[in-house]
Structures are given as C-alpha cells and as structure tokens.
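As you look at this complex, bear in mind that one protein chain is not there, while each of the others sits in place.
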Amino acid sequence: MAALPRRRSLGLRRAVATPAPELGGVPLSAGALVETGRPPGGGWRSHLGSLLFLAPAVIWLAVIVGYPLIGTIRDSFYNGNSTSFVGLANYKTVFSTADILVTFRNNVIWVVVAPFLLTFLGLVFAVITERIRWATAFKTVVFMPIAFSMTASGLVWNSIMNIDPHVGVLNATLETVSDWFSPPGLYPVNTSAGQTIASLAASGLRPGPGGTLVSSASVSPGQSLRLGLIGISPATLELVGAKSAQTVSPVSGAVNGLVWRAFSPAHPTVRNQVFPGEDGIVGMHLTLLGSDGSSVATTTTDVHGDFSFTGVSSGSYHVQLDSTNFSSGFTGIYWLSGNQSITPTSGLSQTAQALLSIPLVDMSMIIAYLWIWAGFAMVIIGAGLAAINREVLEAARIDGATEWQTFRRVTMPMLAPVLVVVFVTMIINVLKIFDIIVNMAPSVSQSNTLATELYYVGFSSPPAYGLASALAVLLFILVVPVIFINLRRIR
Amino acid sequence: MSAVQAIASPVTSSGRRLAIRLRPGRMVLNVVLALIAIFWMVPTISLLVISLRPSSSYGVSGWWTVFTDPAQLTLQNYKALFSTGFATGGILDSVITTALITVPATLLVTAISSLAAYSLVFGRWRGRTFVFLLIVGLLVVPVQVALIPVAQLYDAFFNLTGLHVYATLPGVVIFHVAFGLPFGIFLMRNFYTGIPKDLLEAGRIDGAGEWTLFRRVVLPLGLPAAASLAIFQFIWVWNDLLVGLVFLGGNAHHTLTIYLFSFTRTLSNDYWVIATGGIISILVPLAIFFAFQRYFVRGVLAGAVK
Partner (left out) sequence: MSRVVLKDLTKRYAGGNLAVDRLNLEVGDGEFVCLVGPSGCGKTTALRMIAGLEDISSGQVLIGEKVVNLLPPRDRDIALVFQSYALYPHMSVYDNMAFGLQLRKTPKPQIETAVRQAARILDLERFLDRKPGQLSGGQRQRVALGRAIVREPAAFLMDEPLSNLDAKLRVQTRAEIARLHQRLKATMIYVTHDQVEAMTMADRIAVISEGVLQQVGTPKDLYEKPDNRFVAGFIGSPSMNFVELKVEADRGSRLVGDGAQVVLDDAQRARLRDLGLTTATVGFRPEHLRVGELEGPGLRLDAKIDVVEFLGNDELIHAVSEGKDVVAIVEADARLTVGDSVVLSADPRHVYLFNPQTDLSLSAG
C-alpha cells in the first residue's frame, strides 16, 4: 500500500487495511481511516478557530450592551450625576411625578391599542390581497413606508394632521365634507377673538334661540325695520360686494327694512341712525317669524342691505337673522392635542384625569404608526398565510366547510403562531417608540412616553442620569417578559 | 364549457391553482383596495408636492391645489438647499455624514454576525445553544438602556487615552453595531443551520482549516441571508434618530434625521426645508427598497418568523 501524504491539522491515525481474500480478491480502497476518538478534521486547533470567530461579537456585545445594562441598573440608584447613592429615591420620583405617570399612561395606551390594531389590519390586508390580481403592487405601496425614517414619517403626519385646513389634508378633507352639509355663513363670528353672535347686535336686535338674532320690536305688514349690526369687518363687506345702506319706505301688505353696518367713524357711538358711508349688509338670510315663532317666509338682503317680505297677512311678526349667517363652518380639529381626551374624564380628580384620559394626540400618532407598520404586519402574516398547506384547506372544503368556516376553524388556528409573533414584535417596538412622538408632537407634553421622557431627562442640562436610568430600568423590566416568550419560541 | 367562470389565482406554494368564483363583491373589493392604496400614498405624495411648491405657499393654500394649478411647481427649494453645497450642517454634508455612519455599521454588523453565526452553528464546542439564547435574549433590549453608560464609557475612554469617541462618527458606529448584532446573529445563524454539515466535514477531510471553510464554503452559501441582513441593517441605521442625537450631539455634522429633527421647533416657517430634506433623506432607502425588495422582505420575515 502506498504511503499517504501527511496532512496538517488532521488529528487522525491512519491504518492501512489488508485486502480481504474471501471477497474474491477485490482490494479495499487504500487507507481506511480509523478514528482516534476525537472528531475528524482537527482537535483543539479547530475549536480555537471557531471560538475566535465568536470573539468580536461577544466582546462587542459585552462592552456596549452587557456592561451598560448593569451600569444603568447601578446608576438608577445614584443621583443625577452619578456621584452619590440615593437608593430608591429616583424610583420614588418616577412614581410621584405627575408628568412621568402620564408617560406610563401613554405607554399603556400605545401597548394596548397599537399592536392589536396593527395585527388586525395586517391580517385583513394579508387575507384580502390573496384575492386580487394586483396584490404585489398593493403590498408594495402599503409596505413602502417602512423604508422611510420614523422621523420623516412623523414630520409628514404632523403636516397632515395640522389644524389649519390650508395645511393639513385631514382637516381640509373634513372641511370639504362638513361644508357640503353645513356651509359657513358669510359673516362667521370670530370665536377665538371673543366674539359672540350676541355681540353683533347693535340696533333693533336681540339674541334669539339657536344662535340667531331677532328684531327686538314686533312688526306688522306696512311697517319697516332698521336692524343694525357691528363687529362685521368692512373688508368682508367689500369682498361680498356690499354697497352703501339705503333705507326703505314701508309698503302696505309687506314687511320690509334695512340691515346695515351701524358704525360710522364720524359718529362711533351712535348706533340707531343710518349715516352716509355706512354699508348695507348684503346676503343676510332672514326669516319672518309669526307670533308663535313659526317661520312664515324667508328672504335675503340685497346689496344695499334692503329686504322685503311681500304678501304678508295682517298680524304681529318678528324678523330673524338666521344662525347660518354666523356659522363659522369647520375650523379644524386639533388632532395633535394633548388635552382633548377620547374618554370622558372631566370632573375627575387631577390624577384620575391624568391616568384615565386618552389624549387625541396619542390616537393620531397611533394612526401614523399604523401607516408605517401595517405593511410589515401584512407581509409577515401574508407569508404565514402562503405557507399554509393548500391541501389542508381543500380537505376542509371536501369535509363541507364554507369559506368562512374554513377561515375561522382551519386557517386562523394555523395562522395563530404568526399572529403572535407579529403581536409580540409590535409590543416591543411600541415600547421603544421615540422618533414618531418627538417629530409629530414635539411640544405636547401629554404625549410623552417612557422613551421620550428618558431622553429629555437624561440629556437635558443639567442631566439627571439617576432619574433617566431609573426610567431605563423600568422600560427594560417591561420588556423582559417578551425575552422569555422569544426564548421559549426559539427553543 | 363550464357555466361557471373561473379566475386562476397566482400559483400557490403547493403549485396548485385555486379556482375562485367571480362575484360582484369582487368589484367592490377591488375598488375599496384601490382607495386604500391611494390613501396610503397620500402622505408620501404630500411631502413630495410640498417640497416642489414655493415655501411661501405653506399655510396659505393647501398642497393639494397643485392638481388644479400645476404651474406652482418649482425646484427652488431644492436649489436653495443645495446652494449651501457641502457646508457643515447642510443637507449634502448630512447625506455624507449619514452614509459615513451607515456603511461601516452595515459592513461591520454583517461581517461580525456571519463570523459569530459560523461559530455558533459549525463550531464544535459545548454551550453553543446557551450562548445563542443569551444573544437572542438581547434582541429586545432597548437602546435606551445603554445610552447613558456608553456615553460615560466614551468619556472614560477619552480620559484614559485622549481619544475622542463621544460626539464622533465612530462613536455612533460602535453603538449601532452593538445593537445590530443580536438580530444579525439571529438571522445568519438560522440561515446557516440550513447548510448541510456534510459539506464542512468533506472540507475538513480535505484539510481545510476553519477560516478556509468559513471563507470558501459557508460565506458564499450564506450570501442571500447576508444580503438581507445588510439591506435591513442599512435602512435601519440610515433612518435612526435617537442614537445619532445622543452620540453626535454637539458635533457640527448631522445625520439626515437629526437635520430634519432640528427644524421641528420652527415647523410652520421652515416646513419647506423639512419637506425637501425629507424627500432627499428617503431617496437612498427607497432606492434600496425597490432594488432589493425581495431581500428586504426576507430580512423582515427572518427577523419576525422563525
């Protein structure tokens, strides 16, 4: 038998086999290998080799993740600049500061609402896209936001949810819809400036029910009224094409009159006289009210502010300036408000209010979050759906299940593990949320969560390391159960 | 000819076509989904349009008016941002800064994860599973937990060696790599378990050492997973804000996210910067997303589904 070439790093002893004559003289291949009891291919050298491969990762993780984890726990028991031991003082601060309790509340809201909605939405999308031809295009569109930074997304949604209907698409759309149902009047009151409808009445008018103005005196046919208003800007009047006010003479069988802007710079305090230069109020919708308050007729003032109800039977009437004239229409919902709560909490104590209210801003941010991550849930659940053995579903069909029964009793249970994965992943994600809040609602303190609070506390000046570390530890504690779920899943 | 219309759906994983019956409900479904898709694109489109409108028009008229008045589109915002050139703190500088952080972080995470995964799968030492579980446990640790101590660590390092790490690019990279490793190792390790051990046994018999086996057998076979990891990691780091804020704060150079974030206080006046900068910041991730969609999706799936 030829000697075999020596090879490095092979810790084997070789035995040369002698041919077995009883097998017809056919020689076995030269150099049968015999194990020495060590795995073939190398002894300690290969062990070392592959352990070395692990070293960079382990060292890196130990220094930047492992040690700091311990460091944070330690720091949480120390004061602001980590110089003196304070025991549980930081934790006490955490649980007694209202603002920080609020962050807990927000975290709870996020964790309870967001993962559930996300998983649900992802499931709906995944199921629905199975039935359309252009599924890939749809999935791409919905999944794309993941490629954007949460910063950019937060800023985009900040703009979308802007309260001004000239900036925020959401409010603009709502305005269009709302105006279609109840369009704004020509002379909306400026409530932010403190104006009320009643304050518009200058002469011959008093406030009426339902945001109207009614003539103080009653009229009969053949009489004429002069109704004066203030607080209407000349710019508005010019915009709507008003001309100078003209008084009208009474006409028998009709109730007529003038609605005008009762303000003249020459006579600023005199209200019940029509001075030259004062404009008539055009386009004012008027209703003639009978003595019982019912509506008898309607009309609108002309460019001079004149109006006339003709063919009026005898009786006593009032003239009403309809409320629609003064409605401001839709002014925009403050989506990013930290004070408007979805749950009714007014009248509760401070703390109860803090803990139980669900500020609108949280829900708005969750909507933005859904926009970003629904695609993620959809893709994962879609993959889980596609992995289901089609024959099992066919077996259900043959067994007699309708589509809905198949979905509920076969597909969903088989999909359950995937749904759990998505749900749990989103919980972790949500607990760490920072970018969205900080960019979408930067100055809304009610919107902070643990993570944002941590940043503000830890990196403001002077930095409060102790408190920030306590927050970090709490955040970590919240996340620990998930570690075990993950580990159990992987084992 | 069968009286029932059939629409063949895409071939499923078992290679069968499912016959679905056409119903009028299908029409409604398509319409509803089309509306959802359009709605989904509105935010992105809004950003694009705002960046193409004169900055003075923000707050005066809505960006949706471009559809009726396309004449208002202009490139002046982009010109304005680019006119600062590569000045520190400007948009181009931010792009470069972000790239200088993202690329090394991605390469390092991919390389170190692959090496570690090799050891965890093909190494022959005890306790591999335990170490793996330990690393996987770190998957959920939030970065917030390590921010302050690492900052202190950097300071201590400076005191010791005089080398700045805090508020430097390497400082950010180091942190990103650390927090990218658990996911990277998880992904690569799962992929490597699918590589038949026989391949390596054959290599060992041929005399190959561990490094050779890694470089010439496992690494090439693991390229798809490495690609998925790299792409996922790239987008993740490119889009990060918090780590950058903490470890680059004080440095005149910004990442793109920090750049955008810095305008949140002056939002109403400077939204044009945010919109334009925002579009610029998403160009690279979007390009990668579209070019490597399959890999990215695979990375996402691997991370979430075992």
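Chains: A and B, in written order; residue numbering restarts at 1 for each.
The working rule: contacts are C-beta pairs under 8 Å (C-beta built on N, C-alpha and C of every residue); 3 or more make two chains touch, one makes a residue touch a chain.
Please read all numbers here as calculations on a predicted model, not as lab measurements.
K.L.:
Who touches the missing chain here, A:Asp164, A:Asp302 or A:Glu394?
P.N.:
A:Glu394
K.L.:
Give the residue, chosen from A:Gly194, A:Pro209, A:Pro413 or A:Pro462, that touches the chain omitted from the document.
P.N.:
Of the candidates A:Gly194, A:Pro209, A:Pro413 or A:Pro462, A:Pro413 is in touch with the missing chain.
K.L.:
By the contact definition given up top, give the residues of subunit A that touch the hidden chain.
P.N.:
389, 391-392, 394-401, 405, 409-410, 413-414, 416
Definition applied: only the chains that are shown with their structure count from here on.
K.L.:
CA centre of subunit A versus CA centre of subunit B: separation in Å?
P.N.:
23
K.L.:
What residues on subunit B touch subunit A, complex-wise?
P.N.:
Residues 9-10, 12-14, 16, 18, 20, 26, 29-30, 33, 36-37, 40-44, 46-47, 50, 58-64, 112-113, 115-116, 118-120, 122-125, 131, 133, 135-150, 152-153, 174-175, 177-179, 181-182, 185, 201, 204-205, 207, 209-211, 214, 235, 238-242, 245-246, 249, 256-257, 260-261, 264-265, 267, 271, 274-275, 278, 281-282, 285-286, 288-289, 293, 296-297, 300-301, 303-306 of subunit B touch subunit A in their complex.
K.L.:
Going by the contact rule set out above, which residues of subunit A touch subunit B in the complex?
P.N.:
Listed in rising order, the residues are 7-10, 39-42, 45-47, 49-54, 56-58, 60-61, 63-69, 71-72, 75, 82, 128-132, 135, 137-138, 140-153, 155-160, 164-167, 169, 172, 371, 376, 379-380, 383-384, 386-387, 389-391, 418, 421-422, 425, 428, 431-432, 434-435, 438-439, 442, 450-451, 454-455, 458-459, 465, 468-469, 471-473, 475-476, 479, 482-483, 486-487, 489-491.
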